[in-house]
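Omission of a single protein chain aside, the complex is shown with its protein chains in their original locations.
Here the chain labels run A, B and C in written order, and each chain numbers its own residues starting at 1.
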Amino acid sequence: MRKYAFGTALIAVPLLIALAGPLVAGEPGPRAVSFTAGGGHWLGTDFTGRDVWRQVLLGGRSVVLVAIAATVLAYALALPLALAAALTGRAWWEEVLLRPLDVLIAVPSLLLVLLVATALEPGPGGLALLVGVAAVPDVARVVHAAAVEAAARPVVEALRLHGESWWRIAFDQVTRTIRRTVAADAGTRLVGALYLVATAAFLGVGVQPDAADWAVMVDRNRPGLFLQPWAVVVPALLVAGLSTGTNLLFDAALHRAGGKEVRR
Amino acid sequence: MTTPLRGWARRRLLLGAGQIAAVPVLVFVLTEALPGDAAVTIAGDDPDPARIAAIRAALRLDRPAVERFADWAGELVHGELGRSLVSGRPVADYLADGLAPTVLLASVTLVLLVPVAVGLGMLAARREGGPLDRAISTATLGVYAVPEFALGVLLTAVFAIRLGWLPPTAVGGVREQPAVLVLPVVVLLARPVCSVARLVRAGLIEAMAAPYAVHALRCGVPPARVRWTHALPNALAPAAQQLARTADWLLCGVIVAEALFVIPGLGTVLLDAVAARDVPVVQGLAVLFGVVTVVLNLAADLVARRLAPRTEVVV
Amino acid sequence: MTEPELVRVDRLGVAVGGRTLVDGVSLRVRPGRVTALVGPSGSGKTTTALALLGVYPDGARVTGTVTGGMPGTGRPGAPGPGAVRVGHVPQHPATVLNPARRVGVLLRDLARVHGGGPEAVRRALKDAELTDVEGVLSRYPHQLSGGQQQRVVLAQALLTGARVIVADEPTTGQDPGTAARVAALFGRLVARGTGLLLLSHDLRTVRELADEVVVLEAGRTVRTGPPADVLPAAEEPAPSAPSRSGRPEPGPVRLSVTGLTARHPGGAAVLHDVGLTLRAGECLALVGRSGSGKTTLGRCLAGLHPRHDGSVRLDGEPLPRSVRRRGRRGLSAVQYVFQDARSTFADHRPVLDQVARAAVRLRGRSPSEAADEARTLLAALGLDPAKASRPPAGLSGGELQRAALARALVVDPAVLVCDEITSGLDTDTRTAILARLAERRDRTGLALLFISHDLAAVGALADAVVTMAEGRLVTGPPARATECQTPGLTSPA
Partner (left out) sequence: CSPGPAGTPGDAAPGASGTPRRGGRLRALFAGGGANETLDPHLVNLFADAARAKALYEKLADSGSDLAAVPRLAAEWEPNAGLDTWTVRLREAVFHDGRPVTAADVLYSYRRIADPKRAFRARASLEPVDLAASRAIDARTVEFRLKRPYAEFPNVLAAFGAYIVPEGTEDFQHPVGSGPFSFVSFRPGTSLLVRRFDGYWDGAPHLDELEILAAAEESARANALLAGQAEYAHELTPATARAHERGGRIGIVRLRNSAMQGFVMKTDRPPFDDVRVRQAFFLIADRQELVDGALSGAGEIGNDLFGKGAQYYPAGLPQRAQDLDRARALLREAGAEGLKVTLDTSPVAAGFVEAAGILKDQAAKAGVTVEVKVGSKDTYWKDILDGGVFASYRSGALPVESHISQRLLSGSTTNATHWRRPDFDDLYTQAQSTADPAARAALYERMQRRLYDEGGFLIWGFADWIVGTAQRLRGVSAEAPANTLDWARFDKVWLA
C-alpha cells in the first residue's frame, strides 16, 4: 500500500491531535499579554493571551466534525438533486430542479450568513447546516455537469430497459462513472467549508468567536502574525495537512479502483 | 423545426429573465428580515430613539415594506436604480464606481486562471499517482488550505514590506500603478486554481483511460494533441461549471481581497451597503449580480451541453 | 518461408489468472498478403490480434514474441525494434469513437499526422463506403448507425496509412452489398502492399481474400495454410431452411405498428410511416442497407426512441413511447437486444449478475433463482457461466453478444427485438443460437423481430422478411437492385 503512505503521513498528525488533543489538554493557565512568545508558552499566546498550544490541542475536533458534517450534508442534498436532474428525460423537470438554485447562487451569501447569524443564532450544528446548504447549488451544478454525460450512455438505456431501479442507476452506475469528479470536488469543498465556519464564527454564527478551533484560530490570530506567527502557522499547517492528506487518500483509493476497465 | 439547442437556449433565456427578477425580490426580503434599518445604522453609537425616529421619517422608511419595494420596482422599470438612503447619491454611481476595479481584477484573474488551472490539471493527469501528480496536487491543495486572508497578509509581508518589490495596497488608485494588481490577483488565484485543476485532472484521467483516447494514440495522433483536443473536451464540463462559479465570485465582489488591498470594488460596496441597510444600493447590486450569475450559468451550461452531445438522445 | 515479414508472432501465450486465453499461436503478416484468423467465438482471435498492438488483458501473463507491431506496454512479448504502425479496426467500433467530438475531428487529425489533407479524408470515407462525406464529418458518433460507425473506424485505419491493418470483424454490421465492397477495398489495399490480418466469421470473405488462414480453437492453432486447404471447401450449408410443418400456427397479433414516423433530434425523419404486425410465435426478419433505419425502428418498439409519431400496440394496448413510462409489465413484454452489446454492460459488474439482475427486476425472482436461470440460459447459448462471472472486459465479442441475448431472454418477453445478434458469431454458435430462439418461439409463442444482415440466419429463422430502405418498409427479401446502389447515409430527400 505504498501509494497510501504519503497521504496517510500528511493526515496522521492532524487527526491524532484532533482526536487525542482534548484528552491531554489539561486545565487553562492564567492569561498573559496577547501575542507574546515564550514565557512558558512554547507556541506563545493567542489574541486573548491564552496558550496557543493548548488551543491547538483543543481546536481540532470541531474543525473536523463541522467541516465533514457540512460537506456530507451538502452532498446528501446536492447529489440526488443533480442526479435526478441528469437522469430525467423531461427538460422542464430538469429546469424545475436546478433553476431555483441559480437564484440562490445570485443572492450574496453575505446576506444569508448575516441573516442566519442574527435571526437564528445557530450552534455548531446549525452552522454545519448553513455551510452545507450554502454549498448545495455549486455542488449540484458540478455534479450535474458530469452526470448528464454519464446518464446518456447506452448502459443506462439498457439498465432502464431491464427495469433497473432509479437508485441503482443513479448511484451504482452514474455516480460510479463520475466518482473521480465527485471526489475531487468534495475534497476541495471540505476545506472551503472549514473557513466559512471561521468567518461565520466571527459574525457570531456557530462556534464562539474565541473558540478553540483551528480555522477560527487562523482567522482571529492574524493581527499578531508578525509578533507571534505560531498562532496562525501551526493551525494553518494542521488544516493544510488534513485537507491535502484527505484528497491524496481519495486519489490513491481511486487510482486502485480506476485502471483501464474498458479495454476494447 | 428548431434544433434542440436553439429551443433550449430560448427557454433558458426566458427562465433567466425570471431568475433575474426573482433575485431582487429575495434580496429585498432578506434585507428587510435583517434587524435594524438605515435609520438605526446612521444613528450609530448615538442611538437616541427620538433621533432614530426623526431620521426614519426623513428617509420615509416609516412606510410599509411592500410600498417601498413597489416604488423601487416602479423606478427600475423606468431604468432608474434610485438613490442611496445614506448619502443621497444615485445608486448607479455606486455601481459604476465599484464595477470598474472589480471587472479589472476579475478579468485579469480569469485570464490567468484558465491556462494555469487547466495546465496544472493536465500536467497532474499525465501520470496518475506519479511524482508530478503528487507534487502538483499537494502544492495546490496546500495553498488552497491557507485562507485568503492569511495568504494575503503573508505575501504582502514578504513581497511588499520585506522585499519591497510590489506596492502592498492600492491606496492612491489602481490605474496609477498597475503593479498593485499583482498581489491581489495571486491571492484570488490561489483557491480557484486548485479547485479547477483538481476537476480537470479528475476528468482527464478518466478520459485518457477511455478507449477512444487509447485508440487515437494508437492511430498515431501525438499524445499532446490527444490530450488537448480529444480527451480534454470530455473532461471539461465540471471544470467549466466551477469556472463559472469562480467568475461569479470574482464579479460579485471579492470582499477579502478588496479589503486587504484597499480596492474599492463591488464587494466593498455590498459590505457597506448591507452594514448601512442602504436598501436601494443593495437592491441595485442584487440586480447586477442577478444578471451576472444568470449569464455565467447559461454560458457554463451551454459548454456542458456541447461537451456531452449524446444527451440530446437521452430517453 | 522467405518472403519479408511485417509482423511475426511466435508461440504467443496469453494467460489471465491461470486461465490460458491464447496458447502458442504463431502467425505472420506479410506485405501484400492477407492472413486470416478464424475460429469459434472465444477462441482467442481478438486476444491474439491485440498482441500486434501491444495490448493485453489487465494482469495478463504473456509469453512468446511479437516482432514488428506497435510499441506496446513493454511486457514480454511486446514488439521489439523495427516496429511498424498497425492500423486497427476493433471489434466494438462504438467504444473507440469519441462521444464528445464530431467524427471529422479525429479523421482530420489523422490526415494531418499521416500527410494528406481534406482530400485524403474524403477519399478514405469514400473507400469506407461513406458517400455523404460532409454528413459524416459533421456528426457525433451517436448520430451514426452501427454499420456507419464501423466504417468510420475503418476509414480511420485507412487514413493512418498503416502498412499493417488488423481488422477485427470488419464486415459484421454491414449489409452483404457493403460487406462485399469493403472486402474489395481490402483487396485493393493489399494489392498496394499492405499486410492485412483479418479476423472474421464470414468465411466467404475469408476465402476471397486470405492467402493464409490460421484456425484457432480454444486459444490453440488447429490448422494453418491456404484457405482452400484449411477451410471447408463448399459454401457452408445455410442453416436448415425453415419448415412451417410441425410448427404451431402463429397465434394472435402481438405487436402492431402503424404509421410510425421517427426522427432524430434536429435531424430529418429517419422512419417514414412504417407499419408492421407481429403475431405470437412468428419471426419477422428486418433487413436492409446499413443506415436505413432498422435499429431506429427497433429502439422505437423498445421505447428507447420516444421521438416518434404513430402507434405501437401490444395485444391491442398502446405501448407508452418511452421506457420510463412502461411499467414492469410493459418492459418485460417487449425486450430489445442492442446492436452494440459491449457498451450496454456496466464495466464494473460481472456479466452474469447483470443478466440475472434483469430477471430479479422484471420477473421478481430472488437473486439466487435469477442467477440459476441466468446460468442455465447462458449455458444453453453456449456461454460457459464461469466466463460470464467476469466483468465484460473479460469476455469476447461473441460471448458478450450472447450474454446480451440472455439478458433479454431471461425476462421471458412476449416480443423480442434482436438487433444484429449473430454478427459476431461463428457458424456453429450461430446455428445453436438460432435453434434456441426458434425453440423459444415455438414453445412460448415468442414473437421475434429479427434485425440482421445475415441472410443465412434470416433464412433459417424468419417466417417472413421485410426490407428497410431509407426509412420505409418494403415487404419481401431485398431485391438485388436495392442492394447494389451505392448506399447513402440518410435517405436524401
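The definition used in the following text is that contacts are C-beta pairs under 8 Å (C-beta built on N, C-alpha and C of every residue); 3 or more make two chains touch, one makes a residue touch a chain.
In this text the structure is predicted, and so the values were computed from the model without any measurement.
Visitor: Could you run through the displayed chains and say which ones the absent chain touches?
Guide: Across all of the complex, the chain we cannot see touches A, B.
Visitor: Have a look at B:81, B:106, B:136 or B:160 and name the one touching the chain we're not showing.
Guide: Checking each option in B:81, B:106, B:136 or B:160, the one touching the absent chain turns out to be B:160.
Visitor: Give the residue, chosen from B:18, B:74 or B:172, that touches the chain omitted from the document.
Guide: Only one of B:18, B:74 or B:172 touches the chain omitted from view, namely B:172.
Visitor: Quick one: say which of B:48, B:62 or B:80 touches the chain that got left out.
Guide: Going through B:48, B:62 or B:80 one by one, B:48 is the residue touching the chain not shown.
Visitor: If you put the missing chain back, which residues of chain B would it touch?
Guide: 34-36, 40-52, 54-55, 57-58, 84, 86-89, 94, 97-98, 153, 156-157, 160-161, 164, 167-169, 171-173, 259-262, 264, 268-269, 271-272, 274-278, 281
Visitor: What does the interface between chain A and the hidden chain look like in terms of residue numbers?
Guide: 28, 30-35, 47-49, 114, 117-118, 121, 202-204, 208-210, 222-224, 226-227
By our rule, only the chains that are shown with their structure count from here on.
Visitor: Whole-Å distance, chain A centre to chain B centre, using C-alpha means?
Guide: From the centre of chain A to the centre of chain B is 20 Å.
Visitor: Based only on mean CA positions, could you tell me how far chain B sits from chain C in angstrom?
Guide: 50
Visitor: Which chain C residues touch at least two other chains?
Guide: Those would be 90, 95, 99-100, 303-304, 306, 322-324.
Visitor: Could you say which residues in chain A touch two or more other chains, in rising order?
Guide: 89, 149, 153, 157, 160, 259-264
Visitor: Residues of chain C touching chain B in their complex?
Guide: Touch list, chain C to chain B: 53, 70, 85-88, 90, 95-101, 105-106, 109-110, 113-114, 140, 142, 156-157, 159-160, 264-266, 303-306, 322-324.
Visitor: Give the list of chain A residues in touch with chain B in this complex.
Guide: Spelled out, the residues of chain A in touch with chain B are 3, 6, 10, 89, 91, 95, 99, 102-103, 105-108, 110-112, 114-115, 118-119, 138, 141-146, 148-149, 151-153, 156-157, 160, 180-181, 183-185, 187-188, 191-192, 195, 198, 215, 218-219, 222, 225-226, 232, 236, 239-240, 242-244, 247-248, 251-252, 255, 258-264.
Visitor: Can you check the complex and tell me which residues of chain C touch chain A?
Guide: Touch residues, chain C against chain A: 46, 50, 55, 57-58, 90-92, 94-95, 99-100, 302-304, 306, 322-324, 328, 331-332, 335-336, 338, 340, 342-348, 357-358, 361-362, 391, 393, 407, 411.
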